[in-house]
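The structure appears right after this line, and notes come after that.
Note that one protein chain of the assembly has been removed; the remaining protein chains are unaltered in position.
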Amino acid sequence: MTSETLEAPVTPSTTTEPAWLAARREDGKTQFETLPAPSARDECWRFASVGRLSTEGYAPSNTISEQQLAQFEARSNLVTERAGSMVYVDDHSARFESISEALAEKGVIYLPIAEAVEKHPELMKKYFLQESTELGSEKFFGLHAAQVRAGSILYVPRGVEIAQPFVNYYWTSEERVAVFPHTLIIAEDNSKAAVVDVFFSEKEENEALNISVSNIHAGANAHVFRKVVQDWNEKTVSFQLDTTVAGRNAQVKNLAVNIGAARARYENQTRIEGAGADVKMYSLTVAEESQEFDQRTFQTHNAPNAVSDLLYKNALLDKSRTIFSGLIKVAEGAQQTDAYQTNRNLLLDPTADVNSMPGLEILANDVKCSHGATTGNVDEAELFYMMSRGIPKRIAMQLMVFGFFEEVIEKIESEELAENLRQLIHKKFGEKIS
Amino acid sequence: MSDIDLKEQKEAINVDTEKGNFSYPENYEFDAGVGLDEDTVKYISDVKNEADWVREFRLKALDIFNKKPMPTNWATEDLENIHFDKIRYYLSKGQQPSRSWEEVPDDVKETFERLGIPEQERKFLAGVEAQFDSEAAYSRMKEDLEKEGVIFVGSSEGLEKYPEIFRPYFGKVIPSSDNKFSALNSATFSGGSFIYVPKGVKLKQPLQAYFRINAENFGQFERTLIIADEGAEITYMEGCTAPKFETATLHSAVVELVALKNAKIQYITVQNWSSNVFNLVTKRGMADEGAEVKWIDCNIGSRLTMKYPGVVLKGKGARGEVLSIALANNGQHQDTGAKMMHLADNTTSNIISKSISIGEGRSTYRGQVHMPKHLKNCKNNTECDALLINTNSRTDTYPAITTRGENNTVQHEASVSKVSAEQIFYMMQRGLSEGEAMSLAVNGFVNELMKAFPMEYSVELKRLIDMEMEGSVG
Partner (left out) sequence: MSTLEVKNLNVSIDGQAILKDFSLTIPKGEVHALMGPNGTGKSTLAKVMAGHEDYTVESGEILLDGESILGQEPDEIAHAGLFLAFQYPLEIPGVSIANFIRAARAARLPEGEEINAVEFYKELYEKMDALKMDRKFTARSLNEGFSGGEKKRCEILQMSMLDPKYCVMDETDSGLDIDALRIVSEGVNLMRGSDRGFLVITHYQRLLDYIVPDVVHVMFDGRIVHSGDAELAKELESKGYDWVKEEFATATA
């Protein structure tokens, strides 16, 4: 992205933005312009094809017709039972299903960014764009801060529990569009909420740039579950920069299914600030052709007695690449920590390329920490076992590979979404797995 | 418990923890002076009366060393505390290594006697080389091995007398440009062992080298090259100590192993440098078809050790192994690991790393497993286990694994644990002291791995661990 497109007025609303936000955007812009481009010498970018990461030549979309917007309504339907929903196309709003009056009366806030900034300035000032990634894409977080306009703000007050999820869809449509989706979840003490973010492309052939950010703040004993479905077309360059801050006894789950994009950088960091917190990080990636998935994770334990558990599974077809780099950091004094990290890679093609860097930094001694990384092909003995039951090789392979996916999918806690994802994956890869 | 308390306790319990902590007055014929430039390198080359190609090799390496930045983009900032301009790069008494201990100068002989080297030689070694600062003071191998064509000499002698054997492999397994410290060694190397084991010759007893630093502000840069010809087998052991000086000492070795078809090389290190030594060593072996290279690496001493023994699995069916134990006490950082480069089908590698961090000690594992090409049926297994003794102990694990190809399996597992208060209580209830209980638990932690070591070394290692563990509980 050139600085020219950066300076262009993004939406009319930016002109009326409060000074604090304008300043934050200005900082972001400076950050983007001054930080160096990723370099393979940098540990944060080790093994990554940094040459394929250019943000040049993409621009935000300025207008879109109502007719165009309307057609995305019906197609944004992975989850039917929901507490609220937004649909964006090239960062223009196509749907905003507000929350029920009952929830509104309890003080729940679910709003697009601009409205939230206008109606709840103090809340936004405190949380919006305050948690940057620390895993290498700080430069791109800066660009996001400067440009973001599409996204959802969810605030769940103390003690309020919401059973149904909020579902946000982000579509790209135009050629060489840049989008900057944002998810902010603030769950106060003893509250409960779930959010599903879905990333889709309208057309297979149009190139796009995505820099999305999500920030979760989970208060004491809050329960938050965020699910991500990333199925951009394979012309998209995507940065997904997610952070979670977990308070005392908070229970947070992150689950991502990533099957799209040409080049997907996924940074996911969790900071445990409260004792007794329990954070889960699950990811399933299926890669094909020349796709490259670059996953960087960080589990920081700053408080004792907490649990974090990470499971990242990757299946690779064709000459695709995956990079997993994870770090568990247990700070001094964070005793009785249980932290785990597992990366499992299934190589389905001899030309695919798996890179795994599971890391630990432990500064407290009374901890249970372990990590494991395995890479291999489909197990021949298992294949024989299945075939000996009369199952043809192709079907046996499919069963095993989809069985490999199940460990993540079964954790999704929504049979509807799980089934839709199984079908999505089957449609995209079913023919290839044999 | 403060550092001072720990130290006092240790000294009260067993003065032997300071076994290597003594030195003799300096008395050197040749001294390259302080600091490093072209003249320093030329001086070393002149003293050794080297061939032009060796001198060129050194000067080229110096250039690389000067150009390469410190690897602080991934390694510890403590490297910045090495002052290359304050180090002395070559010190020797200017004599050939003696073939009998009687001919060794008294102070040097006494040094090695205090370290028990002549005794070990009599007991179980096939040959010994004892290096004092820059050059070997003693070098001897059993006569029957000489008759079989085994060559066991210092680096200078090896390059001078047997260039046809050593030159083809010298600097080939580890090029000068591999890293900043391999470049430094290539520019200033002196001493070390050059060994050639002819086809089919299998050494029943190990050869040993002992590296001793005596002088303050000194840098020791020995260079070792071991070639096991087809079907040959050799075990080589090295030990090292230095006195505890006020200022930092640098030890930066390069060790290259070449195992030709079906040969086996086992290389054992017990590093017990004093806690002011920067120990920055590059070690790598090349394994041809059916060959095996095994590194057994124990790091007990030093201020900072950075060492990642590697094996380049070049021929089909080659095997590589790194078994390591690191013990990081207060003020120490053991930054160790392993590298396995799989370059042929059916190659297997195994890495087992056990580390123990005591007090504010820090142990780090860095690993690299690389199966970059379209290989078949390769296997790697890596296990890293860390034991943390005190609440402020630290451990890190940073593996990097790249896999491609068919029917390859790579498995990495790491765990972190501590000795539980209940375990200690249980053992104390049976009448053990707290320190003994802790030692027992730590020995249990490394026990499985130590079984793979030759007996003499596991005994020595157990003794060293016991000593380090004394007074660690608090």
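Each chain gets a letter, A and B, in the order it is written, and its residues are counted from 1.
Basically, a residue touches a chain if its C-beta (ideal position, glycine included) is under 8 Å from a C-beta of that chain, and two chains touch if they have at least 3 such contacts.
As the structure is a computational prediction, the values presented were derived from the model and not from experiment.
Of the chains on view, those touched by the hidden chain across the whole complex are A. Across A:57, A:107, A:392 or A:430, the residue that sits in touch with the chain not pictured is A:392. Only one of the listed residues, A:72, A:266 or A:405, touches the absent chain: A:405.
The missing chain lies against chain A, touching residues 379, 381-382, 384-393, 395-396, 399-400, 402-407, 410.
Heads up, the rule we're going with is that only the chains that are shown with their structure count from here on.
The centroid of the Cα atoms in chain A and the matching centroid in chain B are 45 Å apart.
Interface residues of chain B, counted against chain A in their complex, comprise 73-74, 374, 386, 388-418.
Interface residues of chain A, counted against chain B in their complex, comprise 41-43, 46-47, 332, 335, 345, 347, 350-377, 380.
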